[in-house]
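Of the protein chains in this complex, one is absent; all others appear in place.
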Amino acid sequence: MGIVLDNLSKIETLPGGEIALATSDSLINWARTSSLWPLTFGLACCAIEMMAAYAARFDFERMGVFPRPTPRQADVMFVAGTVAKKMAEPIIRIYKQMPEPKFVIAMGGCANCGGPFYDSYSVVKGVDKIIPVDVYLPGCPPRPEALMYAVIKLQEKIRKMKVKNGSGATPLQATGSRKLS
Amino acid sequence: MTKETSTAIKADQMFINFGPQHPSTHGVLRIALTVEGEVVIKARPDVGYLHRGMEKLFEARNYSQALVLTDRLDYTSAMHNNLAYCLAVEKLAGIEAPLRAQYIRVLVSELNRIASHLVFFGTFGVDMGAFTPFLYAFREREMALDLFEMLCGGRLLYSYMRVGGVSADLPPGWIEKCREFITFFKPRLKDYDTLLTSNPIFRSRTEGVGVIGAERAVSWGLSGPSLRGSGVNFDVRKNDPYCVYDKMNFTVPLGKTGCCFDRYYCRMLEMGQSAEMVLQCLDALSGAELNPGEVMAKGVPKMFKPAAGQAYAHVEASRGDLGFFAVSDGGLNPYRMHVRGPSFINVAILQEILAGCKIADVVAVLGSLDIVLGEVDR
Partner (left out) sequence: MTTEEILANLQTSFPGLAKAELPIKNYPTWTVPAQSLRVVCERLRSKFSFDYLDVVTATDWSGPASPKGYPRSPAVTPGATPAAGALARDVFEVVYIVSSLSAGLRICLRCEIPRTEGASVPSLYGIFMAADWQEREVYDMFGIKFEGHPNLIRILTPETQQGYPLRKDYEHIPDKFD
């Protein structure tokens, strides 16, 4: 219980020490940040750095991050790589298949804004044109440590979530993916 | 069983999408499978989910900027892409890189081949269900990537080569560290044999699966270990040598039957050959005649405008025969730059060999062809 008491905010221990009071927000957010399960969604070169982050040297699993192959069991989606226009529809469909609360980390220059292919006829210039993004991670490709830093930033964002706001961290998330006209 | 119940159960055909998002880490490839029970009747690969229009973008960049885009083709072995591009443009302009630069080019190409085949080894194991080889492969790969980072600052995408040579010489202490890596790496190949090659589950899943005959392989234009696994002796480094490969001492491993296991084992043996070549290059680069030496040809201008003409250069990349067809009109931009991507041509054979396989064999065959979608879709 020591770790829990250290990490949760606003804990009051009643005299006697057997019962602790905390906000449900802190407990729920602690659970959410400690076991973020991402969808393995490598599109291009950033996928290799993502795989290196799961491998032995950088070991993502010590942060609770454990890759899931199916969107139905995933909390977060790392969009790692260039989003081609042909791939946009499958990305939206997969995003909709993820259960709430869900988060997106745009990894790499291509997912942020088109990257080196900013003037290409067949590239979506940034995945935030089609789905809402929580953390943008620049780099071409970003190092595995940078990906871990992005997850840490996402954890800081999750800690600010409140139950009374619904399941989304931002109003954009509450509406789900953007509608394309 | 009585006569009435021994009639076969008629299974209707079902259409399944294999991809574009699937857990095996090959990228965004979709294979439209028509299956009857567990057996694949028809397979139609559908590519283009990573099409970035690179050939159009080459026409809108000057020659130095286009080099940066070439890294992103086969992203697991970026040095080969750089090398093929530089060779094609050097042929256009009639430039030759100095000897020290050529040895460095061969050295980093072979080191990158080791790193790329380690990715193949790890992901092929994961496809077959074995997760442990992935961790071992990436441990070795991290050491090779440390060497690259010490050399040029990049772990995965380098842009290290330049038209006329390489961008920077080997830093002090690099040669010793590289020797340490190779000394550590060579006994590991036996570990990999214990992990996967002699594993009975792995062998029964890959031997005899996805057999490609030699004549079919040549007709479909396969190249690289996928072609050599069928017994065809074609390696660009021996058939049409470039840089200093004609001075290197190495053998080309060949398979016998063209099944998945043969293609896998060709790559494992190639890693050993690449390690030998790295040592040969290190010896040459520390020798007196190349040390010190120029790493960049003289007289290559910053705003590079080769004379009008056409050139084709190809290299033996990790995935196969990677070629660049360059057309220049005398201007700052390439007029046309076509990439002959080996993975694009290798994927086409899936239409033929997947018919009759079981669904689980589809994963084995796809993994053994070792494609990278950056090269398929460009």
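Note that the chains are named A and B in the order they appear, and that numbering of residues resets to 1 at the start of each chain.
FYI, a contact is a pair of C-beta atoms (placed from the backbone, for glycine too) under 8 Å apart; a residue touches a chain by one contact, two chains touch by 3 or more.
Predicted model, so just to flag it, every value in this text is computed and none were measured.
Here the missing chain is touched by one residue of A:40, A:122 or A:155, and it is A:122.
The residue from B:32, B:130, B:218 or B:359 that touches the chain not shown here is B:218. Where chain A meets the missing chain, the touching residues are 84-86, 88, 118-122, 124-125, 129-130, 180-181. Not every partner is drawn; the one left out touches chain B at residues 47-48, 51, 53, 55-57, 59-62, 65, 91-92, 216, 218-221, 232-234, 239-240, 305, 308-312, 314, 321, 323, 325, 327, 329-333, 335-336, 338, 340, 344-345, 347-349, 352, 377-378.
Here is the rule we go by: only the chains that are shown with their structure count from here on.
Distance between chain centres (mean CA atoms), chain A to chain B: 31 Å.
Against chain B, the residues of chain A that register as touching in their complex are 40-45, 47-49, 51-52, 55-57, 69-71, 81-82, 84, 86-87, 90, 94, 116-117, 119-123, 140-141, 143.
Within the complex, the chain B residues that touch chain A are 20-23, 25, 27-28, 48-54, 56-57, 60, 68-69, 72, 75-76, 119, 122-123, 134-136, 138-139, 141-142, 145, 155-157, 373-374, 377.
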